[in-house]
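One structure is given here, and the rest of the page talks about it.
For this view, one protein chain was removed and the others were kept in their places.
Now for chain A:
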Amino acid sequence: MFKNIMLAYDGSKHALRAAEKAAFLAENTEGASITIVYVVDSATSKEDVLHFASKEVINETRRKRLKTVEDLLEEKGVSYKHEILHGEAPEQIVGFANSQEFDLVVVGSRGLNGLQEMVLGSVSHKVAKRVKSPVMIIK
């Protein structure tokens, strides 16, 4: 069964739908837990530093971005932890997923930034291609 689940989360509504599915799997599996992975990419770094300046406020803002999904998991009684990584989303998600023993990696089909995906290709596609464990892409 899928016990050790990784969820890639970027705050988009696609990611939230992915979170709902991950939660659904976890609540029906004895002893399952979810690791929420949030990647701060260079564009986000630039925006956050410009808008919030202080390290404390930036960290607080990022934790708040994870709150919606954490509330969801808490409500369903699913155990979880979060991991905030720095770098570009596909590389970081793939690297982290392959560095741990996950039974399943769940990602949304699309992310926040449509334009960026058009230029650089989709994150979910790269994750599906390069992550070693099973990958579930939520439409």
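As a convention for this text, contacts are C-beta pairs under 8 Å (C-beta built on N, C-alpha and C of every residue); 3 or more make two chains touch, one makes a residue touch a chain; residues count from 1.
Basically, contacts and distances are computed from a predicted model.
Missing chain, UniProt name from the options "NADH-quinone oxidoreductase subunit I", "Sulfate permease, SulP family", "ABC-type dipeptide transporter" or "Transmembrane protein (Alph_Pro_TM)": "Sulfate permease, SulP family".
Listed residues A:Val40, A:Val106 or A:Ile138: the one in touch with the omitted chain is A:Val40.
Touch with the hidden chain on the side of chain A covers residues 40, 42, 45-55, 58, 86-88, 119-121.
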